[in-house]
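Heads up, the thing below is written out as structure tokens.
Missing here is one protein chain; the remaining ones are kept as they sit in the complex.
Should a chain be cited, it is by its letter among A and B, assigned in written order, with residues numbered from 1 in that chain.
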Amino acid sequence: MSERSSRLLGPRLAIVVAGLTLAALPLVVRSDYVTFLLTQAAVLYLVALGLNVLTGYAGITSIGHGALVTIGAYALGIATVDHGWPFWGAMATSAIVAGLCGLALALPAFRLSTWYFALITLGFGSVVSGLITELDWLTHGFSGVVAIPKPSLFGMTLQGRGLFWLVAGTGFAAFLVTRNLIASRFGRTLLAIKESPLTATSVGVRIGAVKIGTFIYSAALAGVGGAFYATNQGVITPDDFTIHFSIFFLLVIVLGGLGSLHGPLLGTAAFFLLPYLMTSLHEWRLLIYAVGLLVLMIVFPQGLAGLLALLARRFNRKATRICLAASRTEIPSVEGARLVMAAVSKRFGGVEALADVSLTVEPGAIRGIVGPNGSGKTTLLNVVSGYHKPDSGRICIDSTAVESVSTVTLARQGVRRTFQTPKLIPHLSIIENVMFGAYSVEQASLVAIALGLPSARREARARRAEAMQLLRFVGLAAHAETSVGEATHGQQRLAEIARALVGRPRLLLLDEPAAGLSLTELDGLKSVVRAIAASGTTIMIVEHHLELIADLCALITVVDRGRVLKAGPPSAVFADPEVLATYMGRRAIARQND
Amino acid sequence: MALLEVTNLSAGYGRIPVLDRVSLSVDRGQIVAVVGANGAGKSTLLKTISGLLCPLNGEVNLAGKSIGGAQPHHIVAEGLLHVAEGRRLFRSQTVAENLDLALIGAGLTRADERRRLVDVHALFPVLVEKAHLPAGALSGGQQQMLAIGQALMRAPKILMLDEPSLGLAPIIVDEVFDVLTTLRARGAAILLVEQLVERALDIADHAYVMVSGRMSGDGPAASLRDSDLVRRAYSGG
Partner (left out) sequence: MGEIIVQGVTMAAIYALVAVSLNIIYRPTNIFNFAQGDLLMVGALLAAVLSRGYAVQWYAAAAFAVGAVALLAVIIDIVAVAPVIARHGEGAGWIISTLAASIIIHEIADKLAGPDPRVLSAPPPLQTTPTDFGAFSASSFQLGLVVFVCGLVAATEMFYRTRPGRAVHAIAEDREASLLRGINPRRVTRLSFAVGGAVAAVAGILAAPILFASTSLGWLLLLKGFLIVAVGGIGSNGGAILAALIVAMIEAVTARTLTPGLQEAASFAVVLAILLVRPQGIFGSAAGRAV
């Protein structure tokens, strides 16, 4: 059996077992009431799954999902009871209407910070609750919608067990789709949006578009959940949908573990088992849940999934496969870009960070930028990569005027950078972080990934291979599966460089790559940078380590207090008295000359 | 016994140690410099002494009293003031407000407060002119003066500065260092972390060299000036 398929056998088997268990569950259970509860649990799971993607992965706290479920439920109820629509058409309506509401909610999410947004969702929930009772010509007000029909498939009415299988089946399918999406570049994007938005923009993510998509997905699932809720209950009234409805879903995902794939399942199971065990405390249910939520957030925010992961790690020390270091591989060549800066200035308040800076870097060259701390080196890099707009002057990368395009567009055009402190996605492995660099060049569509189509899987494999090749190139192949949190500083640096190399950048900007590296690591860095330049990429390095720069760069620009002090080959620049004075101090020079 | 005694201090971020058993001492009327490359741990050292970071091991004693692990505002009350890297001022407040804020919790009489302000104004006349401008509107050099002025409002027993020359013109650096020598003449104790090695060694009495979180050596500033120790540490290896 090949390595690849043996790696997949474990999870595939688990999924088959899970599917069979779900199917068998209602056959084991005798009581109709318990089956009804199980269906409720499946509905809860569906909604929690969607909310987890939004809140757990993307980090957008929504306290309004209860309202989306309400909308889905009423859409189904009204469509089937008042207008005689068939179940499936009505359910589609639920999904669509809820999805549209999700889209509407996404718009404020762009402009507002997280807690503003959370309150908007809270307000939304309150408004929906109020409107449900108000618009009684539509919603039947307090009497609610009754006699909601069950779905029918191939002439058979699905109720009891049949309904459970339908809902659980939908949940199962949704899980698979979610899993496929999370494992792809979209999952990484969500984590990046939550933990390190700069990382996302540096690889070309359009954060806005991704957020909108996430909202719609999460909302549509809630809507479908609402539809199932309505048909399972048969009757829905405004009392079913209080303000605290949304809190339940939040509790479930926090309990299960925010941002973990199996969190919603664990949370739903715990949520449903607990009341079973504490029927005598039914009245205090909400209070107990709230206390639990508070304790979880403070003490154990990773929830049940985190707990299980901790235990798994204790009992299962996986032998890390160490690939014997292959010789440094080649990377495909590329046409390097030409960078021209003309009279660029930038002010921050009263401080002139850049004043009238001009320089030209020819394609394929390595340019060093040096200067004392606070001289404006990093601002220079930020201005070239589009993170700051210059107050005056022009910056051209080939024919693109940097001032007129966004950072994201630049990243997509092959301008990549690293940061002073490596910006990686903390909970992922090194190779997953490197694969993230392919974001803007990946072809597989959202749908192909969601459905796990062969084309998407093929591309994922190709991207993984590419990432592996780049890791071999920078010498990190042995640590591909190491989690970023456990990687050393030097390894993180190289990983960030490898990520920047995905998609063959034309211009690579390195911000103090040598900081914190040991002597051997410095040697490794030197040869990597040389090899990158040899493949054609134009490189600009901001550095303090003068020996490294002198070794690597044909030309060096010295900046001091925002101005270009000197530019030229290392031998000339480092012998220049003015440059020496900047670094050493005028008095020292005077003493030297005595 | 020295005014500030640091013994075998280890500290770091999370579980990654950045400082490894570092020792130094500073006396009254003395400027002690700590030099080394970027990433050597100089800033971490100052942050651990001033309480922003918790030490993993070791001791810090100020005038015989142990302050290792104490809360930063208590350490300020004990008379150790840390002027942080990058001139951390309250940019939205005016120069006068920034200076005034530095007196919080000092428990001085109105007269004493006025006297302190006069002293600081005497050292940094530019702060009088710009008193009503927001701190963010000052130039780099003026901001550095303000930051030091803030610390001096507390009449510290010992003053620690993290790279005061950052982004300043040599002339302004001259002015700042002149202030430091004046303070030394008045009996102050100063711990200076600097990237401009020669400058620092010019005004320092004693100097320590840090490499990768450890002290690689120390000695009278004059003798360190042309030493291998400094050259190696500085070129980052």
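In this text, a contact is a pair of C-beta atoms (placed from the backbone, for glycine too) under 8 Å apart; a residue touches a chain by one contact, two chains touch by 3 or more.
It should be emphasised that the depicted structure is a prediction, and the values quoted were computed from it without experimental measurement.
**Student:** Which one touches the absent chain: A:Ala290, A:Leu310, A:Ala343 or A:Ala465?
**Tutor:** Spelled out, the listed residue whose C-beta touches the missing chain is A:Ala290.
**Student:** Quick one: say which of A:Leu112, A:Ala534 or A:Ala554 touches the chain that got left out.
**Tutor:** Of the candidates A:Leu112, A:Ala534 or A:Ala554, A:Leu112 is in touch with the missing chain.
**Student:** Among B:Ser10, B:Ser23, B:Asn61 or B:Gln93, which residue is in touch with the absent chain?
**Tutor:** Answering carefully, the residue with contact to the hidden chain is B:Gln93.
**Student:** Taking the full complex into account, find the residue in A:Asp32, A:Asp82, A:Glu134 or A:Glu330 that is in contact with the omitted chain.
**Tutor:** A:Glu134
**Student:** In terms of residues, what is the contact footprint of the unshown chain on subunit A?
**Tutor:** 59, 61, 63, 107-108, 111-116, 118-120, 122-124, 126-127, 130-131, 133-135, 243-244, 247, 250, 254, 283-284, 286-287, 289-291, 293-294, 297-298, 301
**Student:** Could you list which residues of subunit B touch the chain missing from the display?
**Tutor:** 50-52, 71-73, 76-77, 81-84, 88-93, 97, 100-106, 150, 154
Note that only the chains that are shown with their structure count from here on.
**Student:** For subunit A and subunit B, what's the span in angstrom between their mean Cα positions?
**Tutor:** Their C-alpha centroids are separated by 40 Å.
**Student:** Under the stated contact criterion, what part of subunit A meets subunit B in this complex?
**Tutor:** Residue positions touching the partner: 349-351, 372-376, 489, 512, 514-516, 518-519, 522, 544-548, 561, 581-588.
**Student:** Sort out for me which residues of subunit B touch subunit A in the complex.
**Tutor:** Interface residues on the subunit B side: 16, 37-39, 86, 91, 136-140, 142-143, 163, 165-170, 173, 195-199, 202, 212, 235-237.
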